[in-house]
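Of the protein chains in this complex, one is absent; all others appear in place.
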C-alpha cells in the first residue's frame, strides 16, 4: 500500500489510517505517538497525539493532536447518534483549543473545496449552515443574543476555479480581520470506503489544501498564519487506485497467491488509464452524505463557539 | 466480469461494451448483430444494430440501432473535435429518426438524473442548454425564427428525490402534450474509465431509468409511450466494483497467477464493504466533463431539430 | 386601484386583499362572503368563505374557503412565532381537508415557480424541505416509521423554462400516480409590501398558474384534476405598478389634491416604461424570506400529513 501511495502521490488524510498503515499487521505501538480511545454509547472517539519529529517522519503528519469521531455505518443522521457527535465535536474543540479562545474573541471559519463538485462541497456547505455574527457585532449589536462572539466565514473556492492559492486568500483575510482562531473544514480522502460519511477528524495541526491531489502548497496552520487553526474534515472519497489495490491484495490473500506489491500498483495504474490518481470513489448517495455531515459539523462548531445558545436560535444567524 | 456484473446487479449501458463482453478475447462476430465503423478526422463512429431476439438475449439489450461516438481522450471540448461531434450527432439523429419526424412536429426533451449529484446531472444540464420554443409557438409565434418547431423539455428528477417513477411523470406529459418524438438524455455507466467523458451513445431503443442501479422499472420507449424515443447518453461513472475486478484480473494475467473469477468478485465485494455496488468512480474533473458534454449534446440535438438556424440564434432560446 | 389592476391585468392573489378592495373605505359586509377572525398569541388567522356565484363575481375568486395566517412584521422566523404558524397550518389543513384524507392515502406535493428566480422559488424550495416517502413505501417499507403515508413531490418549473403548461405536467402525474390529495405551493403577489413574508394563505379552491402574469391558463383544482387540492401561498412580491399607484393616491389624499384614478394609472404606466406590469418589488432580503417561509410551510404540511412523527424524524426524509 505504501508503494501505491507514493506511486499515485496520494495523501493519507486521517491520522487513524496513517497509524494503521505504519503499524501494518503487527499492531505494535509507535514511538512518539500516543493514543487514547473513548467509547460513547453510539460513537467511538480516538485521540492520537504525535509528539516528536521522529513520529512526524513515521506518520507523515505534523506534531499535534488528532481527534477522530467514528459513528456506526450510515448512521450519522440518526437523531441519537447525531446528538452524540455534536457533543463530541464540542468536547474536542475544547481539548484542541486548550483555553486559548476567550468568550469575545473573533473567529473566522473557512470552508475549503469546490461547491460545484458534490463530494468536494463539504467545506462550502459547512459555511452555509454556520451562524455568522461579525457584521451584527459591528453594525447592529442589538440583533445578537447577549454574549455572542463575532464570527465570519468564507469559502475561498479551489485553485482550479479561482486561480488563487487558498493560502493567498486566507492569509490576506486573517491579516485584515485579525481573528483569534481559524476553523477550517474540508472534505478528506480515506483509505477505506466504510469511512465515507462515518468519520470526522479534528486536529490542531492545520491543513494543507490540495495535499491529497499531489500539489504541495502552502499550509494553513499556526506557523503560517500566526493564530491557532482547528482543522475539521470528513472523508467523502476514496482514491480509486486504493480500492483496486486493496482488491488485488485481498484476492491474493484469499486465493493463497503471492502478492507482488509493485506489480499490483502497476496493474492498477493500467486500469485507471490516463485519469491515474485523479479517479475518486464515492457512494451514489454522496449528496445526502455531504448535506448531513456539513450540517452536523456546523452545529457542533456553533455550539462550541456560542455556548449556552440554543440550536434553534443559532440557526437564525445561518445564511 | 460477467459474474461480477450479475453479482452486483450492474448494467452494461454501452452497446459497444456489451459487444466486447460477449466477444471476450475471441473477437468473433455475433449472430444477429451488425456493426459498421466510420472514422472521421478526430472521432470514430460505431453503429451496432441488434437484429433478432437471439441477439437481444446474448447482448442483453433491446432490438434497435446504437450509434457510439468516440472522441480522443480528454479532447471533447477541443473546438475542432467538438464541431465534428456535433456533426456526428446531427447525422446520427437522422439515421435513428429515419424520416419519422416532420419539420413542424412537436418534440419533448427529457433530462434524466439528479441535478444535486454532479456525475448524474448530465440530463438536467442538457435541458438547461437546449432551446425551448413550444410556449412561443403557442403564445408569441412572432418571437420564433421562421420554421422553428415547438420543443418543450423537463428534467423529472430521480425517484429518491420525488418519490415518482420517471415513467409516471413522462407518460403523463406525453399523453397531454402529444409530442411526435421524445429525446431522452441520461448519464451512463461504463466498464472502462477511459470512456468517461469521451463517448456518446445514441439509440432508438429507449431507456430504462435506474437500470444501472438494479431496480428494473418501466422503460421509456416506443412500446410504452407510443412515439419514437431517441436515447442519448454519455458515461460519467464506472462502478467501483468493475475497476477493482479489472485490477485483480490484470494483476493475475501480468503476474502469471491463476484467475479465479468467483473469488475475485468475492474479494471485491469485501473491499467495497456495506456500500456494495453503489460505489461510483469519477474523475476529479467530473463537473467540467458534465458541463462540456451536456452543452455539446444540447447543441447537436438543437442543430438536428432546428436545421438551418445558427447556434448563436439557438442559444437565445435556451433558458 | 381597480382600474390599475385591470390596466396591468394584475391578479389579486390574497382573499383578504380582494375583500379589502371590494369593501373599499366603507368596511361593510359583502353578500355571500363569510369571515371569521382568530387571534392567537403572536399571529392572526382570518378565514374567508366565498359561498355563492354572486360573491365569486364580486370577489373575483372561486367558491371555497381561504385561511390567511398573518404574523408580525419580519417575525416569521422567530422560534415562538414559527411554532404558532406551524400549528396554524396543521389546523387549517384539517379545516380545508374536512376529513376527506385517510391516514394511508397518497399525497402529491407540487412546488410551482421558477427555481432560478429568487422571489419565485418558494414552491421548489418547499419541495426540497418536504419529507418524501412514496418510493420507500414501494421499495423499502421498512425504512419508514410506522404509519407514514406515501408522499411524492415535483417542482414542474415554469412555462418559460420548460415550454410546458403546469396543468399538462401535473394532470399527467395525477393520472398515473392517482393521489388522494394535491398540495400546491406557490409564491403570490400582494397589494401591500408589508405582507411580503408575513402572510400565508391556504385554500381549498386550487390555483391558477401564471394567473398573476395575465395569461389565463388551465387551473389546478378539484374540477380539473378530480381530487381535492389545497393551495398554499405566501406573497413574495408586490407589483411595482401598485406601489407607484398607492404613492400617488396617498400623496393626493395627504396633499389634499384631487385624485384622478385614470390619470394615475397612466402616469404609472409611463414610469414603468416598456417593462409595464412585469416589474416586481421585493425586499433586498428576499432570499432569506423565501428560505424561511418555504421551510415553515414544509414543516406545517409535513406535521399535518404525518401526525405524531417528530420534526427531527421527518427531516430525515427530506431530500
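Letters A, B and C mark the chains in the order given here, with residues in each chain numbered from 1 onward.
To be clear about the criterion, a residue touches a chain if its C-beta (ideal position, glycine included) is under 8 Å from a C-beta of that chain, and two chains touch if they have at least 3 such contacts.
None of the values given here were measured: they were computed from a predicted structure.
Trainee: Where does the absent chain touch, in terms of which shown chains it meets?
Mentor: A, B, C
Trainee: Just one of C:248, C:298 or C:314 touches the chain that is missing; which is it?
Mentor: C:248
Trainee: May I ask which residue of C:118, C:176 or C:224 touches the chain that does not appear here?
Mentor: Candidates C:118, C:176 or C:224; residue touching the omitted chain: C:118.
Trainee: Kindly state which of the options A:24, A:72 or A:172 is in contact with the chain not pictured.
Mentor: In the full complex, the listed residue that touches the missing chain is A:172.
Trainee: Check the options A:40, A:154 or A:316 and report the residue that touches the missing chain.
Mentor: A:154
Trainee: To test your reading of the contact rule: which positions on chain C touch the chain that is missing from view?
Mentor: 73-74, 114, 116-119, 192-194, 196, 213, 240, 243-248, 250-252, 254-255, 257-258, 260, 263-264, 266-268, 270-275, 278-287
Trainee: What does the interface between chain A and the hidden chain look like in terms of residue numbers?
Mentor: That gives, for chain A, the contact residues 116, 132-135, 139, 150-154, 156-157, 159-164, 167-169, 171-177, 215, 319.
Trainee: Just checking the interface: what residues of chain B touch the absent partner chain?
Mentor: Interface residues of chain B facing the absent chain: 77, 79, 288, 312-313, 316, 319.
In this text, only the chains that are shown with their structure count from here on.
Trainee: I need the rotation angle between the copies chain A and chain B from a CA superposition, between 0 and 180°, in steps of 5.
Mentor: Roughly 180 degrees of rotation.
Trainee: Same residues or different residues: which describes how chain B and chain C meet, taking over half shared numbers as same?
Mentor: Mostly the same residues form this interface, as more than half of the numbers used are common to both chains.
Trainee: Centroid of chain A to centroid of chain B, CA atoms only: how many Å?
Mentor: Averaging C-alpha atoms per chain gives centres 36 Å apart.
Trainee: Centroid of chain B to centroid of chain C, CA atoms only: how many Å?
Mentor: Averaging C-alpha atoms per chain gives centres 39 Å apart.
Trainee: Of all residues in chain C, which are in touch with two or more distinct other chains?
Mentor: 319
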